[in-house]
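The full complex has more chains than appear here; those shown keep their coordinates.
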Amino acid sequence: MSGTPSATPPPVESARVEEAALETGGRFASSGLWRNLGLVIALVLLCVVGIITSGPDFVGGNNIVTILRYAAIIGVLSIGMTFVITAGGIDLSVGSVLGLASVWATTLATQTIAANTHWIVMVTTAVLVGAACGLVNGVLIAYGKVVAFIATLAMLVAARGLAEIISGKRNQNLENNGFEAFWRDDFLGMQTIVWVFAVVAVLGWVLLNRTTFGRRTIAVGGNAEAARLAGIKVRAHTTWLYVLCGALAGLAGVMMIARTTTGSSTHGTLYELDVIAAVVVGGTLLIGGRGTIVGTVLGVLIFATLSNVFTQNNLSISVQSVAKGAIIVLAVLLQQQLAARSRKT
Amino acid sequence: TSNEPAEEETPAAEDDGGGEAGGGANDEPGETVVIGFSAPAADHGWMAAITERAQEYADEHSDIDLQVAEGTNDVNLQISQVEQFINDGVDAIVLLPFDGAALTEVALEAMEAGIVVVNVDREFNDPNAARVTVLGDNYGMGVSAGQYICEQLGDNPDAIVAEIAGIDSLPLTQDRSQGFEDALGECGLDVDNRVAADFTIQGGTAATEQLLAAAPQIDAIWNHDDDQGVGVLAAIETAGRDEFFLVGGAGSVNMMEEIQNPDSIVEATVIYPSTQAADGIALARLVVQGRSMSDLVEVEVPRLVQLYAPVVTADNVEQYLPTAFES
Amino acid sequence: MVTDDRQLLRMEGIVKEFPGALALDGVDLEVRAGEVHCILGQNGAGKSTLIKVLAGAHTPTAGRIVLDDDAVTFGSPVAALRAGIATMYQELDVVDGLSVAENVFLGHELATGSVVHRAAQHARTRELLAVLGHREISPRREVATLSAAGKQIVSMARALSRRARVIVMDEPSAVLDSEEVATLFRVVRELTARDIAVVYISHRLEEIREIGDRITVLKDGRTVAAGLPATTPTPDLIRLMTGRTVDPLRAVAAPHDAAGATGTDSAVLEVESLTLRGSYTDVAFSVGPGQIVGLAGLVGSGRSEILETIAGARRADAGRIRVGGVALRAGSVAHAVSTGVGLCPEERKSQGLLLDEPVYRNITLATFPRTSTAGFLDEGAERALAREQIAALQLRPEDPDRVTRTLSGGNQQKILLGRWLAHGCRVLLLDEPTRGVDVGARSEIYALVRRLAEQGTAIVVVSSEIPEVLALSDVVHVVSAGRIVHSAPAGSIDEHGVLDLVMEGALA
């Protein structure tokens, strides 16, 4: 393919080495430690601020749980996004797919026929709806060759609209006791959705770091042409990645139902930005080829803790925004300092 | 399904509503009136209800041809929608602007083009920009909520009062909060914790959880908006807190059902009518057809109609349920 | 050191340290005006790093550069360019989105008040291309549509467009065929005649014989010999570079025995009337077990496309491909790989390697499903597998966890071979397997290819170095303008014969 040289060289060789260094620092293990160390420090700093400003209760069980609950949904979305971004793609539609799934599942649940069906049916529906949207994204991108940004932007708009049509812009109130019993219940002091996040994160880590699927994902993101010539079915794989991301968005939809007891076409509005921010702050490269689940989880927790600290201090939303912007940048800069340090060692 | 009741009840409500307001004569079909309608994005129940009520009212009147533009929160787009209505030479434009000030100029252009402009809910900053203005009372909402809470807690000056606002950057939110603050001030109370959501359920849940985590002991909460109220209640339930009572805003069906339920923490909600746009359409029709509000002696439709913001409690909830909107 | 009047440039004790790698460890280089100064060294010896230091692309950790007897420091490429040092880098340094002319004048556009004089640039570029004997390339043409060779021409034109006193060429001939190289040398002679110094890097010793005046040899980031005459006998040079004595081509003087040459009956790979519009037409040949078939021809003759089609990376418009009797699914690399076809692509960086991944993951890229159980990876097994290959290929450094990007060109090429050795295939397709590979590594690679053949692998080699093809393969197919114009046992034809055929084919 004499055409490929034109497309492949990464925008900036040196910058890419730089970036790569952030991730690898010549040797693997070491930098991974350093990178996450940077995020951990950021997180600890936030907690310190929290404790100073609003007393030791900040790290008390209640507040921790609050933060985790808040983080859970964004978290599940971020795990899926990590895979897509690692493969060099992007999915702007996660937020509205979440909304669509929540509406679909609840309309099903609120229909008399389904009132007495088991809640598993509901969950399955949501996940399938999400996976279906992901499939459309994936096929458009991998086979239709539509730029991921555009294809998923289109899905963002379309899914939201479909959700509105289905729900008639009404909140679908949940009428399924079995569901409430399981999903809104606490287990070892944590609401189910927190456990779901934990499980998804662990499985995600295994999938990305310990399976051929994860390895293929990294290869596709790192150099798709090389992956293809090595016999990896790049298109099929890409499609599966978006299906995975969509299915997780569907699951997140269920979690949103659990959290709010309703399905609504407005669920998940603008989540895509929070999710991408968390993933990238976590250290996954937007140019693809390198992804870290641990980093993503830390990124999610940092943002969740951040807004918690803000509310604890009763800050005005506007001030929060300004501070948030500054902190995002500082977090990334800190991270880079440490990564650079790690390269020297 | 959850939205069936709306379909059943609202038409009825509109009919006798129309009857009381307009009297027999005004329901007679007149010459057809082309009305352009533009409102912010129907991104929550109340706004959705606004648009649908308007649509329903138009459907019931054979002499109304309603042009509905894509709901948008982009004033740039909304302006161009109004410009299109002017180009198409509609008889009247019913406009619920995302931002009143921003659409004043284009509304003036419409008026100069001889089109009847009815301004709904968010006020222009030039009275000449509209023939009729139908306003909810945002400041009044805050006052009513504040007064109700004062009645309940008045005796205890250091009671903890929390406020869950809507989209903080909207002037209407500012007005509501101002009214609330002023009314509380009357009885020596103040807002101890304030968080802002965004009229969405997820926003309500998130904001409330944070609020509850931040304030271990609360006596009363005012939630600006019953749409996000669903999320607010979910969060309260999750936290298992019930030491306080909650006052809602806007007046959705499920909030009123909560009010009917004695062991719910929801004690009251302040109505913010979702029929404003429908009323706007009704008035636009009358103006264009040169009719008057026949219950009034005045032969012209008045230029300002401000709707009342009553407090709904267990005592009077039956009276309001029929016209409540499905969030 | 003694400075004679002709001396133009001197680099003293240059040290360059990269995180985790000491690339240069005290290099001395001394260049005279109007000479062609060759730099020899194995892959990873530090040649490219040295010239990047000279070009101001890297700032040296230590050492000094003396130009016209006064010390200079190049903080940026601009500084070096101003000082009259123009460089053709080893990695193609052109911008695909720009036209040929725009690439030539990138950074020093002909412009008034930042408004570009396109006409002037086109005119000037046309002259430069004429000098380089490539009138057919239009200055307006978009560089993305040029083949690798075409791009090399463009960066050559760029170097010429600068008013340079020293022109550095880092393996310019790597992507060129013998015709192109001849033109290149003509140009180089014109330059030196104008008293411009040329620093020339290449792994092809015969080129150095032909064009070079003096030679500096690098080994492991140090100068092991400076200012040798170009007449220095090959064995000495190789010993200096590698510390061993090898003559790559003789090392593998192919036993052209009948067994190797025939074997069509039991052919492993059979290609029938294969056609890809715009690249090649009606290509047919077959490769028996243990047979090495070479495709000789000029750059752009479509050889890569042929290999890529066999590997399933391109879908032919017509024709059939069979491996061991099994017809390959058209356009499916996965199927080709699973039937045992492996391709070492021409552009190793863009088509072959995950540059930011560790070496072992690149070696196991086609194999990791096998080292895994039920979809779960066994990195231990992968590293073990990788270590075998690293040892077999004498990869430097011998570290399976090293990030691939930081290896030198030749070592990167070895990784690609290692990938298919690890995978083990019945048909191995090698596109320019020794491009940018040093003498030592070459002989290793040749020996390796031989060994594979002896183990019964069917091998197809594409190379722009005709002697290489002739020495390595049992049967040679001469490709010209997308057609096989001649097929013969390698023994029965020589370089000139091939070139004549190519020319005829091109005319026909």
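Every chain is named by a letter (A, B and C) in the order it is written, and numbering of its residues begins at 1.
Simple rule for what comes next: a contact is a pair of C-beta atoms (placed from the backbone, for glycine too) under 8 Å apart; a residue touches a chain by one contact, two chains touch by 3 or more.
All figures in this text were calculated on a predicted structure; none of them were measured in a lab.
**Q** Per chain label, how many copies make up the complete complex, given that just one of each kind is displayed?
**A** The structure file's complex resolves to the formula A x2, B x1, C x1.
One rule holds for everything that comes next: only the chains that are shown with their structure count from here on.
**Q** Examine which chains touch each other and state the graph shape they make (line, ring, star, complete, other).
**A** line
**Q** Which chain has its C-alpha centre farthest away from the C-alpha centre of chain A?
**A** Centre of mass proxy via C-alpha means gives C as farthest from chain A.
**Q** Determine the chain that sits nearest the middle of the structure, using the mean of its CA atoms as its centre.
**A** Chain A is the most central one.
**Q** Using mean C-alpha positions as chain centres, tell me how far chain B is from chain C in Å, no decimals.
**A** 72
**Q** Could you work out how far the Cα centre of chain A sits from that of chain C, in whole Å?
**A** Going by mean C-alpha positions, chain A sits 42 Å from chain C.
**Q** Mind checking the centre-to-centre distance between chain A and chain B? Centres are C-alpha means, answer in whole Å.
**A** 35
**Q** Can you pull out the residues of chain C that are in contact with at least two other chains?
**A** Where chain C is concerned, no single residue meets two or more other chains.
**Q** Can you pull out the residues of chain B that are in contact with at least two other chains?
**A** Correct list: empty.
**Q** Can you list the chain A residues touching chain C in their complex?
**A** Result: residues 1-9, 13, 16-17, 20-21, 23-28, 210-215, 218-219, 222-223, 225-233, 289-290, 343-344 of chain A touch chain C.
**Q** Tell me, which parts of chain B touch chain A in their complex?
**A** 1-3, 6, 42-45, 48, 52, 168-169, 193-196, 200-202, 204-207, 209-214, 216, 227, 230-231, 233-234, 237-238, 254, 326-327
**Q** Can you tell me which positions in chain A touch chain B when the two form their complex?
**A** 54, 57, 62-63, 66, 69-70, 107, 110-111, 164, 167-173, 184, 191, 256, 259-262, 264, 266-269, 307-308, 311-312, 314, 316-318
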